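Below: one structure in structure tokens.
Apart from one protein chain that is not included, each protein chain of the complex appears where it belongs.
Take a look at chain A:
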Amino acid sequence: MMEETAFGAFLAMGGYAEFVWPAYGVTGLVLLAIWLDGYRRRRAVERALQRLARDGSGQDAQGRDTGRNDA
């Protein structure tokens, strides 16, 4: 019971929950988004390089055309 109250107080942030938690939420979301974007780009180029080394089709794993220089 005591822990629940302490946790409730923690969540309430002294009445400023509606400002403190969104601040941490938006920080986490934006940093996660920038990291995910970088990760996805790296995976995409790694796959394209592998594919080019294999058969030179110039397409990524989903079969989309990825290169403007391909014939």
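What we mean here is this: a residue touches a chain if its C-beta (ideal position, glycine included) is under 8 Å from a C-beta of that chain, and two chains touch if they have at least 3 such contacts; residues count from 1.
Just so we're on the same page, contacts and distances are computed from a predicted model.
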Q) UniProt name of the unshown chain, from "NADH dehydrogenase", "Heme exporter protein C", "Dissimilatory sulfite reductase alpha subunit" or "Zinc import ATP-binding protein ZnuC"? A) "Heme exporter protein C"
Q.
Applying the definition given at the start, please give the residues of chain A touching the unseen chain.
A. 10, 13-16, 19-20, 22-24, 26-27, 30-31, 33-35, 37-39, 41-42, 45-46, 48-49, 52, 56, 58, 67, 69-71
